[in-house]
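The complex appears here without one of its protein chains, the remainder shown in place.
Up next, chain A:
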Amino acid sequence: MFTLWTLIEASLLCLNAVCILHEERFLAKFGWGRHAGQQSFGAPTAKDQVLNLIRSIRTVAKIPLIFLNIIAILFKLLLG
């Protein structure tokens, strides 16, 4: 069953995944780097928004994720 706890776990894993994507080493190779979206003429496209979202999630969630991950590791160690 899809309980609240599995939702929390899944969101933690997803946040980790988003924060792992390194801009210069990885995303730039796809053309999804930081400067790829700033020269668009016109309204921001969906790709710009996604890149903005990834960058802002990374900025906001980096520090709390450290603590959340530690807590999750402890939980998994102790409670299986």
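To be clear about the criterion, a contact is a pair of C-beta atoms (placed from the backbone, for glycine too) under 8 Å apart; a residue touches a chain by one contact, two chains touch by 3 or more; residues count from 1.
Convention: contacts and distances are computed from a predicted model.
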Task: Look at the options "Sepiapterin reductase", "Peptidase M14 domain-containing protein", "Protein YIF1" or "Eukaryotic translation initiation factor 3 subunit F" and return the one that UniProt uses as the protein name of the missing chain.
output: "Protein YIF1"
Message: Can you tell me which of A:Leu4, A:Ile20, A:Ile63 or A:Leu79 touches the chain that was removed from the display?
response: A:Leu4
- prompt: If the missing chain were put back, which residues of chain A would it touch?
  reply: 1-7, 39, 41-46, 49-50, 53
